[in-house]
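Removed: one protein chain of the complex. Kept in place: all other protein chains.
On to chain A.
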Amino acid sequence: MTIRKPEDVVTPLDFSGMDQELLKTLFLRMVRAREFEEQLYYLFLTTKMPGTMHQATGQEAVAVGVASALNKDDYVTSNHRGHGHCIAKDVSLDLMMAEMFAKRNGACKGMGGSMHLCDFSKGMLGAFGIVGAGIPIATGAALSAQVRGTKQVAVSFFGDGAINEGVFHESLNMASLWKLPVIYVIENNQYALSMPNELVSAVTDYSSRGCSYNVPGERVDGNNVTAVYRAASRAVDRARKGEGPFLLECVTYRMRGHARFEPAEYRNKEEVELWSQYDPIKRFKEAAVEAGVLTEADLTAIEAQVDDEIEAAIAFAQAGEDVGPEDYKQFIYELDTTAKAGLK
């Protein structure tokens, strides 16, 4: 079944049992992810920001719902569309923005850029620009947690395009075989660049894809942060108890093109307009106010806080030193054998 109709997957937000602090955190992280990327879009238009970026506008509830169900020392691998995953794992906006500007004070010292953002101190093991590449790496982090006897879990975020890569299948098999504490999150934004689900996948009910490997799965409304959070929490609890991996499909919609300025003309306008009514941030605000769990003032205060944070991040980044032409030499190998290893 192909999902182009929101009504097939949309479920109402459910705030029961969630305290105010959690709700504020969910909203804060979603707004940070949205505004960070909106600001990048603007900066690409108006300044000399190098490189490119892939926006996850409209997909914020997936990153935030899942990452908010994790502990600080749990592991995450991300992909090329990964700003939101980093933000949801509390990577500093300053470091991220400085990385976007290729500054020495960036998260990756200006060596990685948008597609390789990471912060190991936050369990954020990296964004992998090769589709699907982070899947076995998260699986290995889960194996490591199991061998070392910690209670950490690992999450791999990837898109609907990645599940047709071989490593998806290899990883699910091994994770199930060895009951590894890993949660595979399919962020189904319905397009692999230009290709809709049904033109690239023989089976589009992606959460069922684990059945060959005895990995249980669930499809949730990926624009509903409370639904994502609840499903992720169940999967995390299971994994922590040693019950093995889980395949969580979050159905969402990529509101912008594949990459910076790509107009996404392979989609029709009606479809985009329809899905924009299900914007996860808009839905959260309306539902939270209606349910009386947060006030307009609470939400406005958080939005204002994020505006300030982003302004400060841009100032931090612009004050940073540009990457020097030979900075890279210190990062190829740990030891100073680099000279002997072929660098002159």
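Rule of thumb we're sticking to: contacts are C-beta pairs under 8 Å (C-beta built on N, C-alpha and C of every residue); 3 or more make two chains touch, one makes a residue touch a chain; residues count from 1.
Just so we're on the same page, contacts and distances are computed from a predicted model.
> Leaving aside the chains you can see, what is the UniProt protein name of the one that's missing? Options: "Taurine import ATP-binding protein TauB", "RNA polymerase sigma factor", "ABC-2 type transport system permease protein" or "Pyruvate dehydrogenase E1 component beta subunit".
Looking only at the record, the undisplayed chain corresponds to "Pyruvate dehydrogenase E1 component beta subunit".
> Among A:S144, A:N164 or A:S194, exactly one should touch the missing chain; which is it?
A:S144
> Specify the residue from the set A:L23, A:L40 or A:I135 that touches the hidden chain.
A:I135
> Touch as defined at the start, partner being the missing chain; which of A:Q55, A:S68 or A:S171 qualifies?
In the full complex, the listed residue that touches the missing chain is A:S171.
> Which residue, A:G58, A:G82 or A:G110, contacts the hidden chain when the whole complex is considered?
Once the missing chain is taken into account, the touching residue is A:G110.
> To test your reading of the contact rule: which positions on chain A touch the chain that is missing from view?
75, 77, 106-112, 116, 118-120, 125-126, 128-130, 133, 135-148, 154, 166-167, 170-171, 173-174, 177, 328, 330-335, 337, 340-342
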